[in-house]
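First the structure, then my questions, so here it is.
Shown here: the complex without one of its protein chains, the others still in place.
Moving on, here comes chain A:
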Amino acid sequence: MSGSYTNEDYVPSFEELKVPELPISSSTLRTASLYMGKYCDEQCKEFMLCNEELKDPIRCLNEGKEVTRCGYEFLKKVRLNCREEFNNYHSCLDLHGGKSMHFRNCRDSQQPLDDCLFRTMNLERPESGYFVQRRFHSSTRPPPPDLRRKYERLPPMADLAEMPKEQKPYPCDC
C-alpha cells in the first residue's frame, strides 16, 4: 500500500489511533529506559521485527500499541512500588547527569531503585551491553513478503542480419 491512500485503502481512524501515551518527559524516559526495555522486551522485539520486515506503520499499529501499553503498565507498577526511589534517581539524573543525563554520576541513588525493583517486581537492571548484543526472538509472525521490485524481462533482441541496413539520417548530403 503506497503512501497516498485512496478511499478503498484501509487507514485507521482517529479512535483507533487514540491510546494512552506515555506521559513522561525526556529525563523520566532516560531514568526508566533500561528497566522499561527489559520489562517490555518481548513486545519491543516483536514491534521492531514487524517494522523491519513489513516497513509499513499501518500494519505494525497493533504491535506499537502493545509496546505503549506495556510501558504504561510498567510505569504504573513503579509508581505503586518504588515511587520514592524512582523520584530520587530521576532528580539526580536531571540535576547531576549533565546534558545527556549520564548514569555515571548517580550510582548512589541507582542502587536503592535496583534493589526495590528486584524485590518487588523481580526485575534486574540489565548489565552494560545487554541491548547492544545480538538477541534471539521467536515470533509467530508469518515470513515476510518479498518487497523487492519485480522488473519485467525485456524480449530477446532481434537478429542483427535481419535488421534493416543503416540509412543516412538525412536524404540530402548537407
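The working rule: contacts are C-beta pairs under 8 Å (C-beta built on N, C-alpha and C of every residue); 3 or more make two chains touch, one makes a residue touch a chain; residues count from 1.
We adopt the following convention: contacts and distances are computed from a predicted model.
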Of the options "Phytochrome interacting factor 3 putative isoform 1", "LSM complex subunit LSm2", "RuvB-like helicase" or "NADH dehydrogenase [ubiquinone] 1 alpha subcomplex subunit 13", which is the UniProt protein name for the chain that has been left out of view? "NADH dehydrogenase [ubiquinone] 1 alpha subcomplex subunit 13"
Touching the hidden chain, out of A:Cys60, A:Cys82 or A:Leu113, is A:Cys60
Out of A:His102, A:Arg119 or A:His137, which residue would touch the omitted chain in the full complex? A:His102
Where does chain A touch the missing chain, residue by residue? 1-7, 9, 11-14, 17, 19, 21-22, 29-30, 33-34, 36-38, 40, 43-44, 47-48, 51, 54-61, 63-65, 67-68, 71, 100, 102-104, 126, 128-132, 145, 147, 149
